[in-house]
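Apart from one protein chain that is not included, each protein chain of the complex appears where it belongs.
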Amino acid sequence: MNKLLFFAHLKDEAGAETLSIDVSGKTIAELKTIVSEQHGLTKIDSVMTAINEEFAEDDDIIQQGDTIAFIPPVSGG
Amino acid sequence: MNKLLFFAHLKDEAGAETLSIDVSGKTIAELKTIVSEQHGLTKIDSVMTAINEEFAEDDDIIQQGDTIAFIPPVSGG
Amino acid sequence: MKFQISKEPINIQQVIDQVVQREAGAITTFIGTVREITHGKKTLYLVYEAYESMAVKRLEQIGKEIEERWKGADVAIVHRVGKLDITDVAVVIAVSTPHRADAYEANRYAIERIKEIVPIWKKEHWEDGQEWIGNQLETVAYSKGEPEAKHLDE
Partner (left out) sequence: MKFQISKEPINIQQVIDQVVQREAGAITTFIGTVREITHGKKTLYLVYEAYESMAVKRLEQIGKEIEERWKGADVAIVHRVGKLDITDVAVVIAVSTPHRADAYEANRYAIERIKEIVPIWKKEHWEDGQEWIGNQLETVAYSKGEPEAKHLDE
């Protein structure tokens, strides 16, 4: 299984803070398409992702047990 | 009368912190020569002066009652 | 604990204390405060949210980047989360260095990097609504590299 995390407006759009789903073997790009189509996430292209708290690239492959976070443009500071 | 103020190494050189002396009518340049010759102040050219707490120029004329400070290169901060 | 996400008000002096060193002649701090008016609009309050565990890692990363780029630099950063009122302190960055020019530059670098890579978001609340604020840029995972010159100076 994998854990997906949604923050800021993505949390509102997805209607959830976390989601448990098995997406191991898929790329980040494939996962982005899935959450975009199935969970209503918009502007997915401007969303960064992290695997286990490290920034990920679109072609990174998700492993069993990975936690994937969807990170909209940050606005701290 | 006028009051002269000496700071930092000038205080050590002059052997005094303050000096009462009548120098009204003289320019700052003239006063510099006086304190240099009579009070052993060295490197007087790199010393700034202030009249009544405002920076002065060499050709400023000292008035009765003015306080003149001799200000070596500053090193605050 | 030089890199923290805090639910409580930040004690500025405590952040500074963590970078005091005998080799330092200069400490700079950056204190980000909640401004009332932005782009002509009146903010009532903000809510900051963080991906806390990752945010701490990215703050630590920024600290390491600075210590590599500026010799002898020491860094501490605390970012607040939760509801903040006008003039409340959102972030405190303290940097100490032997000489002052570095303390300013390294500190500035830290805030620019925070605005790029640290997963923290603010939601602005106005009289007529509320919105999560993003940097409004096409954003990629620039986990390394220089702050982008085009970055907005908000």
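Note that the chains take the letters A, B and C in the order they are written out, and that residue 1 is the start of every chain.
Keep in mind that, in the parts below, a residue touches a chain if its C-beta (ideal position, glycine included) is under 8 Å from a C-beta of that chain, and two chains touch if they have at least 3 such contacts.
In this text, all values refer to a predicted model and were calculated from it rather than measured experimentally.
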Left-out chain, listing which of the shown chains it touches: B, C
From B:Ile21, B:Ile34 or B:Ala50, residue that would touch the chain that is not displayed: B:Ala50
Given C:Lys7, C:Arg35 or C:Arg69, the one touching the chain that is not displayed: C:Arg35
Contacting the left-out chain in the complete assembly, out of C:Glu23, C:Glu68 or C:Glu127: C:Glu23
Contact footprint on chain C, counting only the chain that is left out: 12-13, 16, 20-38, 86-87, 96, 98-101, 103-104, 107-108, 111, 153-154
Chain not shown, touching residues in chain B: 5, 7-9, 12, 45-46, 48-50, 53-57, 69, 71-77
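The criterion applied here is as follows: only the chains that are shown with their structure count from here on.
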Inter-centroid spacing, chain C versus chain B (mean Cα positions, whole Å): 48
Between chain B and chain A, distance of the C-alpha-averaged centres to the nearest whole Å: 72
Cα-centroid distance, chain A relative to chain C, in whole angstrom: 24
Two or more partner chains touched - positions in chain B: none
